[in-house]
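In this view, the complex is presented without one of its protein chains, the others remaining in place.
For clarity, chains are labelled A, B and C in written order, and residue numbers in each chain start from 1.
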């Protein structure tokens, strides 16, 4: 029975395992909704008791689930110190702590991290391959992306400082970090408008920064798309040539392109 | 004659059928324009009578068209309950209802849904293939996009809550849902500026959120582009030529493109 | 000598022709700069006489150029009614008209259309191929883009009307056209913030609209990139099979894939 529970909680293949996953997703989303609604002044005033009860219901539920998980796994310690185990603990702890200490807003909000539990379900088999593909393409682009981010950061620092000198505190550029915040907001085309240039030179510099940002925004998109397209193209097969040892061949190769020896059975 | 009308109303191939489509598009756009103009205070004051007459003209026209459609189709019931049939009904109902009830603004605005009728025409043969390609690529990317949206939602929830705690109501972050609205507006680089961070820590977090949003905006673009590029690439089939051994052929090939020998059964 | 002038003015290959192009670009940019500076109150006050003289200098220069062009071409009439001919005329007319009529601001600003003359130079040989590629990919995507724009417009109309009903004039949504303006500004992630939602429901709808806009922004990028990638891939050759008439073959085909007959010389 312990093994049965273990499968139910940690696997996602059989029919009842999937039903349990669905129920858990609903519970997670509902408990996150409770935290959210509790932060809206109007709703808190009218429905406070109901939300308080719902909160404790979910806490008891998640506590029970946490206990069963601890009991069902082979090594409770390894589970408790794993990332998902810590997230599971964090989902219940704040409510209990609020009994000991007067509930501060920040403590209550930690409960929102329950949202992270949703990734437990997303470890579903059918999704992991797709996610793997996405992450693989990201990882393979990491060198290119690091160069890109360094360039971006340097531009941010330089333009943030320039605007601090040119525009100064009277137009909202109070310090270099504020200028950098403005440069990030501008380059990423967010553009709140809480800080915006007031002088002619400042506006010219802003236009320059926007055009630079506009030009290099295509770089990460291009990197990632090209990498993903390459990952998705099933154009090669890995088979070791018995003569020269070359492994990377085109998918329709019958003979090794280096030594000409016929390759092992091409039908996979 | 009933069949003739049926073809005129539901098909788009012959010359007169296309002319009818064009007239219908013009009528739809004009009727939507009437609803729009009627909502502009200045115009309503001066041209109210004319707009009122035009409105009833279009309603009578669309009612006649609806009646003819009902009469021309084989199964009036199936048409009346289809999506496009309901849209056709919704295009005329609000004007008649305004006779019974005093015309409220919301009732009048429902008439804008006439706009949806435009998709009736877009079911044209030559466009459906192209649209099919676009939607097919979207459907094939749905697993990847679901993972992406979940990640996005989680980031939104966490950053919205963080900013609610850090910035608080005095900077506009009145509740967690408001914080989430801000996070969506920020990540998608819209950046209204109606709510924007005021503290140093808040600005640092905002910069982080923007850079995260900036980094993962490339993911859906990459997914969709790569998928679309794959969809648009002429299909290939793997069959071994018995003469020269070439495996990679176009899906419509009957003969090997290298040696000319006819290929084994092309039916997969 | 007339032919010599014709080449100088309309061709871009020889050394002196290119020098003339460069001088013309400089003159165009300088004359546009004069119009711009003339609109800045501070500068106009101090440098009005100089700008006035410069303006007449450029007008005389462009008038002379226009006259020479009219004289050098074979058919002055065809040149005068061509797009570039009209642009050339528009570059000089407003200044002369300002002698007859008191110079209104709008008349003066028409001179800015001189900027369009820059495309005369961009008809350079080496650029036209590249531009052709870009425009060809755009044209080939036009059906897909039309579907996309219709969908976008429909979403704009519906969300603009919804927000007009929900938010109303007190939050800036004065009419449906204003609502549509807001929807365009939001979907394209511009987000001025001059109009922004004030109610909870309005903010929820805004988030929905942003996510929809965010999701479909990838569609045109995907379409264009995939189309461009296909245009740039030199993977096919056009040669007519002598047996069955098939023209579209892979670039390395020796035999027709339909009938197996060997194709005419594959070495281009």
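To be clear about the criterion, contacts are C-beta pairs under 8 Å (C-beta built on N, C-alpha and C of every residue); 3 or more make two chains touch, one makes a residue touch a chain.
This structure is a prediction, so every number in the text was calculated from the model and none was measured.
Looking at C:59, C:95, C:154 or C:189, which residue reaches the missing chain?
Spelled out, the listed residue whose C-beta touches the missing chain is C:189.
For the chain left out of this view, which of A:39, A:59, A:95 or A:206 touches it?
Only one of A:39, A:59, A:95 or A:206 touches the chain omitted from view, namely A:206.
Taking the entire complex into account, which one of C:24, C:73, C:92 or C:137 touches the absent chain?
With C:24, C:73, C:92 or C:137 as choices, the missing chain is touched by C:137.
Kindly note down the residues of chain A that lie in touch with the hidden chain.
143-144, 146-148, 150, 153-154, 157-158, 161-162, 164-165, 174-177, 180, 186, 189-193, 196, 200, 203-204, 206-207, 210-211, 213-215, 217-219, 221-223, 225-227, 229-230, 249-250, 252-262
Please give every residue of chain B in contact with the chain that is not shown.
Touch with the absent chain occurs at residues 189-193, 221, 225, 243-247, 258-259.
Need a quick check: the contact residues on chain C for the chain that isn't drawn.
32, 35-36, 39-41, 105-106, 109, 112-113, 115-116, 118-119, 122, 126-127, 130-131, 133-134, 137, 145, 149, 177-178, 180-181, 184-185, 188-194, 217, 220-221, 223-225, 227-229, 232-233, 250-252, 254, 266
What we mean here is this: only the chains that are shown with their structure count from here on.
Report the inter-centroid distance (CA atoms only) between chain A and chain B in whole Å.
28
Hey, what residues on chain B touch two or more of the other chains?
177, 180, 189-193, 217, 221, 223, 225, 227, 229
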